[in-house]
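Structure below; questions to follow.
For this view, one protein chain was removed and the others were kept in their places.
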Amino acid sequence: MTSQAMGQRLRYHGFRLRNRPDLIIGFVCLVALAFLVLAPLAEIILDALTLQPYDLAYIPDGVVGSFSLFHLERVFASPLSPALFFRPLLNSLAIGFWVTLIGVSIGTLLAWLLVRTDIRCKGLLGALVVIPYMMPSWVMALAWISLFKNDRIGGSQGFVAGFFGVNPPDWVSYGFFPIVVTLALHYFAYAYLLMSGALATVDSELEEAGATCGMGRWKRLWRITLPLLMPALGSAIVLTFIRILGTFGTPALLGLPVRFFTFATQIYASINARNNGDAFVLALVLIVIAISFIWINSRIIGIRKSFVTLTGKGFRRREVRLGLWRLPLTVAVGLFIASTVLVPLAILLWESLTLMAGDYRLDNLTTYFWIGQGNVRLAYGESGVLLNDGILRALWNSLKLGILAALCNGVLGLLVGYAVVRGRGSRLSKALEGIAFAPYIFPSIALGAIYIGMFSSPIGPLPALYGTFAILVLITVVKNLPFTSRTGIAAMLQIDKSMEEAARVLGIGWFRRMARIIVPLSMSGLVSGMLLTFITAMRELSLIVLLLSPANMVLTGVIFYYQEQAMPQHSSAVTLLLVLIIILVNVLVRLISRSAGVGGLKNG
Amino acid sequence: MAQDVPPETDAWLKAAELGPYAPASEDWDAIVAKAKEEGRVVVYSASGRIAMLVDAFAATYPGIEVEVFDLGSVKTVEKTIREQQAGIYNADIVTTGNSGAVIHEMLNKGLIFNYVPEAYKDRIPVENREPLLIRINEAIVIYYNTEAYPDAQPVTNIWELTEPEFKGRVGVIDPMSSGSSFMGLATIVQNADEMAAAYKRHTGNDIELGDGVPDAGYEFVARLLQNDLVIFKSGSKLVEASGTPGQENPLIAFAYMTYISKNESDGFVNAYLADLDPAAKWVYPTYTAIANRAPHPNAAKVLTAYLLGSLELNESSVLEKPFTEGASMELLQGLAPYYDPGSVSPRDDVPLPPGGEAWSEMKGWTVSADFMQSEGPKLRDFWLLHASQ
Partner (left out) sequence: MEQIGLSGIRKAYGREVAVHDLDLTIRPGEFLTILGPSGCGKTTTLRAIAGLEELDDGEIHLGERLVFSRRRGVVVPPEKRGVGLIFQSYALWPHMTVQRNITLALEEKGLGKPEIEARAAQALETVQMTALRGRYPSELSGGQQQRVAVARMIALRPKILLMDEPLSNLDAKLRLDMRSELLQLHRDLGSTTVYVTHDQAEALTLSDRIVVMDRGRVLQEASPYEIYHHPRNLVVAEFIGEPRINLVPGTLVREGDALHLVGDGVRLPADRARQVRGERLTAAVRPENIRLSTTPVEGWQEAHLDDVQPTGATTILQVSAGGTRLRLVRPGFLRITAGIALWINFDPDTIEFFDPDTQDNVSAP
């Protein structure tokens, strides 16, 4: 090929690239994420296949760092395997299945009721319904224990035992059943958040078509609305399931007394023992499971199929009339939400007000732990929560972290969604989609540990981020990217490409197109994703604990400290504070987006 | 310590006067002066209570700021190792339990260096400062409910807890999450011969080991688990379970000795099994050391001394609650936040904390770092296998 022809070829591809901003974005994101995501993955694989210092106890003359299948044998094919791997895996899969089934069903139903029907008190219910997700998941488990504790773990009586005089059987108090129930009561709100954004953008006309065929409203929901929501539903199921596989707190609290172990508890146990070999092999299994799920999901849904429901051809969002069902459903939903929200919060509040833990008598109540200070005998002299400088500083840090991570993730999710959907079917698109999701299934602890190594020295122009606030934001963004990229993709899938093409042909450049058209149209989906990131970031501890420094202490670190020090009143109070802040921000965001007409779609 | 150290470390050791370069006699004033110039000391600690010392230390040594990273025992080790691997030398003092890792992976690998202020050497028995200085000794003990057993201890031999009478009535803190609880268990297994002897004394027979069980120590663990041992995530919930008054059938708890103070703060009625065959307490130390290439080695030395308590402190000192204030604080210094029953200074000239006098009477075993390193993983596997039924 002559150099002129080469030059022309390059020019051609250069022009082509300029024409395809999605390719450029996709490529840049891919490279950045490859570094942030694949490098840790490579390290995990490497460590899983080489001898670690911990293994010297088994192989005294082994060489650390040499290639070895030792970990694989231990986990999959040793006498330990049933206890270490198979049984916990089955337990986790079973929990995952049931919680996903129940949680996503409840969440979707609630989302449909609150977004598309004329149910009453939408504003209030909509705001309250996501609160269960804002609490650290173990709060629901603690509430369960307080209610259903039996004498197996002794101590003060549980509420049911005390009130009814009957000790609940072990299978109600601990193990599989309560784990499924408490997690479902936590994750349904997560599914709600994921589905409500999608439901907001389904064209009523499509449902009305069903009505004219004689379908009743429930049939329409089942046969028209649901299939249209397949991308969002698929995402919700996959995300929930995988998240549950990695959930540690609740199964630990409720499973331990009856020795019901899950995958996550085994991973954490291994990491606690600094047995990285076991931990990383188990983590890799999680990753493989997650990737399989994504793959299956995309095969079934098929991102190339069109789920376009926003074509600019006339969008109607009419509410489904519930008729006679209206009042009963409003009441039912209200009661359900009240019990999943108010009960745990009430327990937290009560705990924070008790002078002596476990003593529930009224005269044992005090506000000291909120607004008292100066009593050195109490709580090691720690001031009450609202007057405590350390806590208030931590609060500010948590907010900073949550907001920054949410904003960054909003932008990133949009860009990834844009690149993936515009480049549908191409290898770049598939690769990007996969990588954007990968951080989701890294056990947070492992990611944190590896990030210390990665960012301890400068990388090119980037200074060493270790010890800075920036690295906390970075790791939170990366870990939460899966949410926002999925919601970004789902939001983009629902925008017909003619929206952007019309703008292009009219001469509107990329940046303006994004700002004026793409962003407003995908706003409701993006806001869901950002809110989710904010909530998760505020509740996060395991991810950032290795990267925290006293100057950057966040609320969850403070809670951890108080739990460690067995100061239940402070820990309950700060947890309550955390939940209240999250709720407050949620309410504010909803109010603002409501008045700004987010979703940009006016009702017919 | 005839270790080959990299040249940078060697240079640092020389400048800091540590390790082989430790002087024959310290010039304490010079050290304090250099510490004030350094102005800061960074502590990686498994326990967050050290943060309580920040203000007091600043009052005693104005100009030196203490920055505490409260990480928990696993992460303290993890963070130190990873940082140094990556060439980051951020920490001055590393203080944590987790004997196996601390000795074998950090001390023996030159990631931390032992430092005992000269003035304290005579006051600390050698086993508490070699190969590494112990800052505090704590223990796991067994609690019982004094309301349920008002007259005498429920058991006198530990093997009784594996019998049907106590099925489902013995609780332990999850050794997979709590390093201290694990060390307690490991110490029992470590002393397998004594356990076997205790068994013989209790039943008159030799112990029969189950399939695949190496010795009497492991056998004890296996039998506890088979006897429906209840596993708790939280130590305070466990002692609440054993100590709450008004229960019909309270648990017997393997828990931290320091929790006896909850009798006063929470109204529990716990008591130790102080007289138990073969042992009543299982001791695990918290070490303190100076990190390799610490940026503020002299401040670290000063803080180390502070952590050991003042030199004015001795057996006849009068100490009153609250220990973190006033004259008691001036005497106890770094010991103050840890001056609880069941939490004991390495020094032999410090009075036992009130309520914790039983310490010296209770027969105890101490965890061995070598055992933890070489047998720890196997014990973990054993627990995993037998706990998951």
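Letters A and B name the chains as they come in the text, with residue numbers starting at 1 for each one.
Basically, a residue touches a chain if its C-beta (ideal position, glycine included) is under 8 Å from a C-beta of that chain, and two chains touch if they have at least 3 such contacts.
Bear in mind that the values here come from a model prediction, so they are computed numbers and not experimental data.
Touch with the chain that is not drawn comes from one residue among A:Y12, A:F35 or A:W295, which is A:Y12. Of the candidate positions A:S66, A:S339 or A:S498, contact with the hidden chain is made by A:S498. Touching the missing chain, out of A:I517, A:M538, A:M553 or A:A573, is residue A:I517. Interface with the hidden chain, as seen from chain A, comprises residues 7-12, 14-16, 18-19, 310-317, 496, 498-499, 501-509, 512, 516-517, 520-521, 597, 599-604.
Please note the rule applied: only the chains that are shown with their structure count from here on.
Put simply, the C-alpha centre of chain A and that of chain B have 37 angstrom between them. Chain B makes touch with chain A in their complex at residues 47-49, 51-52, 67-72, 74-75, 77-79, 82-83, 85-88, 90, 101, 105, 168, 171, 174, 176-177, 179, 212, 230-237, 240-242, 244, 247-251, 259, 262, 265-267, 321-322, 324-325, 337, 373-378, 380-381, 384-385, 387-389. Chain contact summary for the complex, chain A toward chain B: residues 53-55, 57-58, 60, 79-80, 82-84, 87-88, 151-156, 252-253, 256-257, 259, 261, 265, 268-269, 271-275, 356-359, 376-377, 380-381, 449, 452-453, 456-457, 466-467, 545-546, 548-550, 557, 561, 563-566, 568.
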